[in-house]
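A single protein chain has been omitted; all remaining protein chains appear in their positions.
This part shows chain A:
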Amino acid sequence: MSQSIDIEKLAHLAKLDLTEVERESFGRQIGEILEFVEQLAQLDTEGVEPMTSALDVQNRFRDDAPGESLSAETATQSAPAAQDGFFLVPPVLGTAATGKGS
């Protein structure tokens, strides 16, 4: 499984902007971590059902009835930028360099 890791691509997928120092140290450390976990490949797991939860949980349905909920004002109280119960964010289109946004 071992292969070189494209840190740039990974950071992009993870929506992280890394510093030069982080790019270098992460490249090495993540390589080591992946090498460490690769020992799992030694095990024969043919026919084993993946275990996605600690206990066998069954989907629980509830009645489709409206209940109490947070108001828009409360929900946006901790937002970095909000107005009239809406979250404010930079433009979706354009580029950061054009000076539009955040």
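We adopt the following convention: contacts are C-beta pairs under 8 Å (C-beta built on N, C-alpha and C of every residue); 3 or more make two chains touch, one makes a residue touch a chain; residues count from 1.
To be clear about the criterion, contacts and distances are computed from a predicted model.
Chain not shown in the complex: UniProt lists it as "Glutamyl-tRNA(Gln) amidotransferase subunit A", one of "CoA transferase subunit A", "Oxidoreductase", "Xanthine dehydrogenase YagS FAD-binding subunit" or "Glutamyl-tRNA(Gln) amidotransferase subunit A". Within chain A, the residues in touch with the undisplayed chain are 1, 5, 7, 10-11, 13-19, 22, 26, 29-30, 32-34, 36-41, 43, 45, 48-55, 57, 59-60, 62, 70, 74-75, 77-81, 87, 89-97, 99-102.
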